[in-house]
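Only one protein chain is missing from this complex, and each of the others stays in its spot.
We call the chains A and B, going by the order they appear; numbering starts again at 1 in every chain.
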Amino acid sequence: MPITIEMPKLSDTMTEGTLVKWIKRVGDTVAVGDVLAEVETDKATMEMEAFDEGVLSEIYVKDGEKVLIGQKLALLIGKGEAPGSTAPKDTGSKPAAESAPSAVKQPPSDGEPKTAEAKAEPEQPKKEDQAVPSPGSVEPHIGDRVKASPLARKLAADSGVDLSRMQGSGPGGRIVRADVEAAAQGVKKGPAALPPAPKPQPVIPALDDKRIPLSGMRKTIASRLLESKTTIPHFYLQSEINAEPLVKLRKEINDAAEAAGMGKVTVNDFILKATAVAASRVPLANAAFEGESIIQYANVQLACAVAVEEGLVTPVIRAAQKKSLSQISGEIKDLAARARSKKLKPEEYQGGTITVSNLGGYGVEQFFAIINPPQAVIVSVGTIVKKPVVNEAGQIVPGQRLIIGISCDHRVVDGAVGAQFLGELKKLLECPPLMLI
Amino acid sequence: MPLITYREALKTALSEEIERDENVVILGEEVAQYNGAYKITEGLWKRYGDKRLIDTPISEAGFLGMGIGAAMLGLRPVMELMFWSFAYVAFDQIINNAGCVRYMSGGLLNVPIVIRGPANGGTNVGATHSHTPENLLGNTPGLKVVTPATAYDAKGLMKTAIRDNDPVMVMENTLLYGEKWEVPQEEYLIPLGVADVKRAGTDITLIAHGRAVITCLKAAGLLEAEHEIHAEVIDLRSIRPLDEDAILESVRKTHRALVVEENKPFCGIASQIAAMIQEKAFDELDAPVGRLSSIDAPAIYSPPLEKKQLPDPQRVINKVLQIC
Partner (left out) sequence: METLANPPAYAEAAINKQLTNDDKVRLLRDMFRIRRFEQTSLKYYNLGKMGGFLHLYSGQEAVAVGTISLLGKNDHVITAYRDHGHAIAVGMDMKPLMAELFGKATGCSKGKGGSMHFFAPDKNFWGGHGIVGGQTPLGAGIAFALKYKGLRGCCLCYLGDGAINQGPFHEALNLAELFKLPVIYVIENNGYSMGTSQKRSSAFRGTLAQRAEAYNMAWDVCKGEDIYEVRARTQIAVDRAHNESEPTILEIQTYRYYGHSVADANAKKYRTPEEIETYKSKHDPLRVWTQHLVNEGIITEQEVEQIDTDAKEETNQAVQFAEESPLPEEGDIIRGVYREVDEQTEAAAHGRYFFNT
């Protein structure tokens, strides 16, 4: 079995190394412990030893070249083995992306990464003056207490503005400087108006900056997603799924399919199928806002985000609720392939009623996609992560988990409906045979 | 201006001061013949010999105490700690002797010593090797604490520390040693107690020291590009003496502040600064002063987890978005 030799990590602070010189040449026999080359790290020149025996068959990096840790340096093959006879053991390879990813940008998270601190800390009654409302939520004034920043109070006192009649635009509804200044100038502002946007400062261009003209697709993405994020009141729900039954069933199906010479199914195929079924069971999630009314669609026209060279397209599986897992699997494979080779017809990527975006193939654990207008719901799918979980007996055991998020248009879908849809999705994915009947 | 590493900048400072003042002597584990565990003193033993560069046994309490005694008699020892974490073996010497002897003698004794070495997490060397004692030592009147973030500052501050007549603790960072910045070849000094505005802005002041400055600069770039928030970044450079004026001047302009540190949150540098701002600039504040520190536990070993334990640009951005 050929073995790839990579730039080793030779110290606690090393990120890259210079291959000063090769001691062994192509064709040389190598024993465990032999010095292969000299490598210069951030600290000193050190010897790189062989961990395996064999014959040095290829060298990819010349003397004096600087390379990052983990980059391939050479290939070692067994004695008598022909170079390239077997694929090299590549320790750095990633599993192939399982599904069509979406390039939709993740909205900024409005909290710190969760540290589960609350879980580790003993529960304690929250004193009222310590309670900090989550950012963005607006709290009404309670009693006579007006929430205003020290600066806003000072400015209000100076200009004679009455704070008790104002609605703050700061985090937690706090009255901030901008609110007082606006009030002082008599500018009429709506509730919770935003402070004036600061003027963007021009970035001084550098010679090697690149200007990339917008392609047609990029312009469409830009305008549609800007419209979505700024006009649709998004809210987000997420749920952690026990993915073990899914992984198991998929393996069984694929083993059987392989034996029968049929195509394999991906995790994403199951998610598409489950979304189609869940959307038909909770029809309010398969809907759109149309000014004076809400349209509830009879069919689930299931869009699936596919990353292509220029950006992103969302081909649609028609009446997906009526299709079997293998039909969905076959259709999305065909659509994704043609999307990448730019051979989709417009009718094949228009008219979706709900969208799935899957970044699991990129190792993303969780995210929330921007809604694909005029639809009301988009499903965001993360990667399956192995981690310790608590089983029913209260023991910590290895488990497999998948985080599904949904972004909803609050004008169409309320929290309870979103939760119902997500719950349906969870039920199906945790007991996947349910989606097959 | 040539681009040189933080490591070379420190070495240049040591070399220039050895040549300038015959009382400057460098002591520590592996500083001479081995060229320094992190190669800060590389080549200096060869150039200046056994008298100026001295390898000590692994005896931090003993050799730091020896340096303090020698400083009382007028030498200017520069003591290397392989890690600042190893100073914990020698706290009596540093705090009781270097920190208090001038005071207790009614000003008769002075300790012009420099104790330097890396004080950082982020290299997965475990809890015992990842301490950041700038708050502990800053808490001792009598000691000065300096935390350079760039090669330019490292050179100028190190030279000033050596010439300073009080004990100066210089806390470096192994993750910065290999980073390059522009550093002039000509001699310069940076006074202790003068902060540096590393990036100008109007909407929020990010206050940091050491490597957290670099984190803030990255975050400030992203905040401008993605959120149109213009953050000002202040590098404290020295913790004690502390440039309060620079902080207050900036907060009076931006009306918001976030203090970022790789120190732990309880009674850390950020707590001190947050308290100072609310005391001295209360009416200037348009939002509560924010703090972002390392997650409050001993340094975890597991490499991907330790990365999450320390502040990174995304955590800075999240925190800024809560404040602005």
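Points worth noting:
To be clear about the criterion, a contact is a pair of C-beta atoms (placed from the backbone, for glycine too) under 8 Å apart; a residue touches a chain by one contact, two chains touch by 3 or more.
A quick note: this is a predicted structure, and the numbers were derived from the prediction, not measured.
Touching the missing chain, out of B:N23, B:N124 or B:Q314, is residue B:N124.
Between the chain not shown and the residues B:L14, B:L137, B:A208 or B:I295, the one that touches is B:I295. Within the entire complex, the positions of chain A that touch the omitted partner chain are 6, 8-13, 32, 41, 43-48, 51, 69-70, 91, 112-117, 119-122, 124, 385-388, 398.
In the full complex, chain B touches the omitted chain through residues 29-30, 33-35, 37, 39, 55, 57-62, 85-86, 88-89, 123-129, 264-266, 290-293, 295-298, 300-306, 308-309.
Here is the rule we go by: only the chains that are shown with their structure count from here on.
Spacing of chain A relative to chain B, judged by their CA centroids, is 37 angstrom.
Within the complex, the chain A residues that touch chain B are 12-13, 15, 42-44, 108-113, 115, 135, 149-154, 170-171, 174, 176-177, 197-198, 200-201, 203. Chain B meets chain A in the complex at residues 35, 38-39, 123-125, 174-175, 177-178, 202-203, 224, 226-230, 255, 282-287, 295, 308, 315, 317-319, 321-323.
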